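A single protein chain has been omitted; all remaining protein chains appear in their positions.
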Amino acid sequence: MSNERKRHVIPGEVITSGPYRAEQNTIQVGDKIVSTIVGLSDVHDGSVRVIPLTGGYIPKDDDLVIGKIASHSSLSWTADINSCYVGMLPASDVFGRDYSSSSDDMNSKLTKGDLIAARIVNADMTRDPLITISGRELGKIDSGELVKISPNKVPRLIGKRGSMIQLIESSTNSQVTIGQNGLLVVSSEDSNGLLKAIQAIELIEEQAHVANLTDQVNEMLESKSE
Amino acid sequence: MGGRDTDIVLLDENGIRCDGRKVNETRKVTIKAGVLKNANGSAYIEFGDNKILVGVYGPRDVHPKHMSDTDTGILRCRYHMAPFSVGERKNPAPSRREVEISKVIKEALEPAVMLKEFPRTAVDVFMEVLQADGGTRCAALTGASVALADAGIPMRDLVAGCAAGKAADAVILDVNNEEDQAGQADLPIGYMPNLKKITLLQLDGVLTPEEYKQCIEIGIDGCNQVYEIQKKALQDKFFASGEKQ
Partner (left out) sequence: MSDGLIIDQLKKNQILDLLKEGKRVDGRQFDEPRKLTIDIGVIPKAEGSARARLGDTEVVAGVKVQPERPFPDTGDKGMLICTAEILPIAHPSAETGPPQPPVVELARVTDRGIRESGMLDMKQLVLEKDKSVIGVFCDNAVTDHDGNLFDACSYASTAAINACKIPKYEMQDDAPVKIEGEFTEPPITTLPVSVTMAKIDNFIIVDPTIEEWAIMDARITITTNSDGNVVALQKGGSDGFTQEELIKCSEMSIKVGSKIREIIKQSK
């Protein structure tokens, strides 16, 4: 009989014992499955994992991330992707395979401080993860406001099948590009809408663990802005 | 270490210590997790009159690059005392004592922190003693574990710290400043409560083999009490009342 209820756990705490598979953020100690982080334990289908409530972003293949160009060599740019690992964007991604560029050329496309929407191509931790900006909805970001939230709140911000973020976008007339790394870009023609969208995002970050979050967000969005 | 002549009565005929405690009682401990804006994880701990602020950054890039390890993350710890933290003002530059304590705490945390998950990165733990009153390394270690958990650094267990010792010929728990100065032994301990392993152990003073056993036993008990406070600090921050899943 498995305990399906989610439980609060801290590092070192035993979640359960017996024939279970230790999955994300858990380890096996003897016959016990133990949490390695602060989070919510989740036991189902014979496996145990812990949903983190804190922690930084670890790059995964195919994640959409927002990055900030930090520097470049003659062959690539490096981008801060809000992680302990730095994103590597090869020059060939922008210029094409046979291009050999000079510093001026590099700066003409992307310079230090530019924001990009990128996808993680290869998140092998023995080297810095490769990213790409060639693709639909990827590339340099020219406008909008950068907002930072904790990466593990991103699923809550997106909501079931995108319901939460769609709610925010439609009621504030704004577009939100969500990076899995906790960086988002919010843009809108309507400056009040922009402010409201950002407030809604901040509310979700603060109250992500609360059950009636959707109601709170609805209430906030419907109230008159002063 | 002690044995200094003192007017203070370290243990009276009723078994009461100079600050009113019994021999197996720890001082009051409070911990708050997540107190700094910039640090990835943080904790503020008051252990008796010790006041220590801990900040954690990481996992993060390592500079200079040659210090990083391709197979594993590295743990860097700095234990530092503010000039105003002690009776006579202390020079801000790190002393040899601080350097040693930094290393000892690092080695107390390493068995718990799962560094292999983050190759080529560093986890930095900075412990600032704002006010000192004996037993700062155990308190700093205790706060550091909470700050690491607050930062989301994966750990096999928390590490709790508490010192045992000997004063007025009695084995005591949680040595305060007067007992450290004038007592007979001070034994700081760091302990992983679920894995039941001691990861920090030092001794200043002289103990018989029997007293040594008693100190370890009473010290582990103290660490278990401190662990409950660590748990509470994390629960208060992350599992605030009013929610369910």
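Think of it as A and B in the order they're written, each chain with its own count starting at 1.
Just so we're on the same page, a residue touches a chain if its C-beta (ideal position, glycine included) is under 8 Å from a C-beta of that chain, and two chains touch if they have at least 3 such contacts.
In this text, all values refer to a predicted model and were calculated from it rather than measured experimentally.
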| item | value |
| --- | --- |
| Of A:7, A:32 or A:68, the one touching the omitted chain in the full complex | A:68 |
| Touching residue (missing chain; options B:124, B:150, B:178 or B:211) | B:124 |
| Touch criterion as defined above, residue of B:49, B:69 or B:117 at the omitted chain | B:49 |
| Among A:34, A:89 or A:115, the residue in touch with the chain that has been omitted | A:115 |
| Touching residues (missing chain, whole complex) on chain B | 36-39, 42, 49, 51, 53-55, 57, 60, 78, 80, 82-85, 87-89, 92, 124, 126, 128, 130-131, 133 |
| For chain A, the residues touching the chain missing from this view | 68, 70, 80, 111-115, 141, 143-146, 185 |
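As a convention for this text, only the chains that are shown with their structure count from here on.
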| item | value |
| --- | --- |
| Geometric centre distance via CA averages, chain B-chain A, whole Å | 34 |
| Complex contact set, residues of chain A against chain B | 6, 8, 10-14, 25, 27, 29, 34, 36-38, 40, 52-56, 84-86, 125-126, 152, 209-211 |
| Footprint of chain A on chain B - complex, ascending | 40-41, 58-61, 70, 112, 114, 118-121, 149-158, 192-195, 231, 234-235, 238-240, 242-245 |
